[in-house]
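Contents: one structure, followed by commentary.
Removed: one protein chain of the complex. Kept in place: all other protein chains.
Our next item is chain A:
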Amino acid sequence: MSSRRSSRSRQSGSSRISDDQISDLVSKLQHLIPELHRRRSDKVSASKVLQETCNYIRNLHREVDDLSDRLSELLASTDDNSAEAAIIRSLLNY
């Protein structure tokens, strides 16, 4: 019981600090996303940053899918086309 009460008071006390943290985090996210980073202005709104973050994450997921596809094809074929391919295959064979 007491832990719940104290955690609630901790949360209400921190909501004032969190708004500053939010704008700090928004600027951090802005720096991470390549599209927004190019503009280099501080005038990008928080919702725009979040929107671009969503798009960026979706793009990254799509890239992972695509690369998984290609890796699957490449690993299934057993011809070694280069020295690097041989090294990678030997790594995967323990």
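Criterion: a contact is a pair of C-beta atoms (placed from the backbone, for glycine too) under 8 Å apart; a residue touches a chain by one contact, two chains touch by 3 or more; residues count from 1.
Just so we're on the same page, contacts and distances are computed from a predicted model.
> Out of "50S ribosomal protein L19, chloroplastic", "Phospholipid-transporting ATPase", "Transcription factor IBH1" or "Histidine-containing phosphotransfer protein", what name does the UniProt record list for the absent chain?
The UniProt record for the chain left out of view names it "Transcription factor IBH1".
> Considering the whole complex rather than only what is displayed, give the residues of chain A touching the chain that is not shown.
Residues 3, 7, 10-11, 13-15, 17-22, 24-26, 28-29, 32-33, 46-47, 50-51, 53-54, 56-58, 60-61, 63-65, 67-72, 74-76, 81-82, 84-85, 87-88, 91-94 of chain A touch the chain absent from view.
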